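Worksheet: the structure to be examined is printed underneath.
One protein chain omitted, others in place.
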Amino acid sequence: MPRLAEPTAVQPVESAMVPRLFRLVDRRQDTADTFTIMLEPNDGVPLAFIPGQFTMLSAFGVGEVPISVSGDAHVAGPLQHTVRDVGAVTHALARTPVGDVMGVRGPYGTGWDVADGQGRDVVFVGGGIGLAPLRPAVLEVLAHREDFGRVVLMYGARSPEELLFVDELKQWEDQGIEVLVTVDYGRESWQGRVGLVTKLIPRAGFDPMSTLALICGPEVMMRHTALALVGRGVRSSRIRVSLERNMRCGVGLCGHCQYRELFVCVDGPVLPYAQVTGLLGLREV
Amino acid sequence: MRTIEQYLPDHPFFEGLDAPTLALVAGCATNISLAAGEYLCHEGDAADQFFVVRRGRVAIEVHGPAAGTLVLDTADEGDVVGWSWLVPPYVSTFDARAAEATGVVAFDGACLRGKCDTDSHLGYELMKRVTQVMNGRLVAAQMRLLDLYGGPGATDASPR
Partner (left out) sequence: MLMDNEVRMDDIQGMVLLVPGLQSLIDLLRERGWAVIGPTVRDGAVVHAEIESVDQLPRGVGDLQDAGSYRLRERDDEALFAFAAGPQAWKSLLFPSRELLWSGRRVGAEKEVTPAVVDAKRLALFGVRSCDLHALAIHDRVLAKREVTDTAYVARREATFIVALTCSDPAGTCFCVSMGTGPVPDEGFDLALTELLDQDGHRFLVVPGSDRGQEVLDELKSRAGDGGVMPAGEQDHLAAEEVGAAAAQHMGRSLDTNGLRDLLYAHPEHPQWADVASRCLACTNCTLVCPTCFCTSVDVVSDLTGSATERWRVWDSCFTTDFSYLHGGSVRDSVQSRYRQWATHKLASWVDQFGTSGCVGCGRCITWCPAAIDLTAEVAAIRSGKE
């Protein structure tokens, strides 16, 4: 009778696919469908990240989703994510009560590398929820404001009700950032700008010859924004975009996030525009 | 503050116009100040004027019974407002309201239109510039139709 061999050793899998447990200690509703969660690790070991990275957040029994970290990378405190409720997992995260435990894996991916902008002007362009992954980079610049030249934040959202971090935007202005906000449409009570975020580029106060530009938002918006920046003279090697693709592992093993030869979870999500210009122009890559 | 003759040559919309044409155009222009809430034009008015914003902000609006007032676009310093003066039936499409204390250069579009009919060189130069403004607005409007920030699925990577 054939007998299968005994296993060599019974050992737990030290696997990058097993989440750490974090407790939801606070949450804040930002807009109708977007919320911010603050997490503390059960084992007490803080999750150190660099601006631009993401984690895989796990809703118990539902699934996992990649979400950019939206908190301050250099201040001790809870791990912060800003999440939009758009599917099964994010909906479960939205409904998680304070005090409950969720899973976190990471941090993963490449960062904005804000230090590259030292001695230069820095331009942030955020579209919609894209402002959230940029926030840690903005905070990093503000923490060393004197190391950078002019700093401009251009932020576009659908409507005034969907603007994120509205109170912080004012603080950032006070701390030395030119903040230009625009919406796709507004009510009469809206005193601010209406129009595309790219419209803000020709007139914003920065020197294109010496600028680091960081863009985050829907891919169509990032493409057009990058083109407008290049049109104004910013070097495409100093423009960075943050890409998104379907992710199941976050560590380059599942293969889902491939963008031709790039793994968005390992080679990205932040990538130099110069490296992906051609790929951005292709359909269904 | 500079006179209109001093202001126009530096403005991108008028760049490249020769001196006589600039003088002609400046001759059809006046400075106007508006308080917040004052209207430059209303939907349906004869579109006899177009404007260049010197300071402040102009909100382009439309209103409806249930929608209330919706701001579709804003024009800031340097922007050109209005091209219906060149497009039949020469009637304003939207309301244009000063969103704050605003100063504009107002151009006598009806007068300029008459001059374009007889001076095709002038007509061509102005048409070139107006089509660029229209193009920018059209592209921006088409992009906003995509509603890139709205709709489902901004961040969730798991299948439904």
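By letter and in written order, the chains are A and B; residue numbering begins at 1 in each of them.
In this section, a contact is a pair of C-beta atoms (placed from the backbone, for glycine too) under 8 Å apart; a residue touches a chain by one contact, two chains touch by 3 or more.
On a predicted model such as this, the values are computed, not experimentally measured, just so you know.
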Among listed residues A:L169, A:V183 or A:V251, the absent chain is touched only by A:V251
Note that chain A touches the chain not displayed via residues 2-19, 21, 60-64, 86, 97, 99-103, 218, 244-246, 248-249, 251-256, 258, 260-261, 263, 266, 282-285
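The definition used in the following text is that only the chains that are shown with their structure count from here on.
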Contacts from chain A onto chain B in the complex sit at residues 63-67, 83-84, 86-90, 127-129, 156-158, 162, 182, 184-188, 190-196, 198-199, 203, 217-218, 220-221, 224, 244-248
Interface with chain A, chain B side, in the complex: residues 57, 59-61, 68-74, 76-78, 99-100, 136, 140, 143-144, 146-150, 152-158, 160
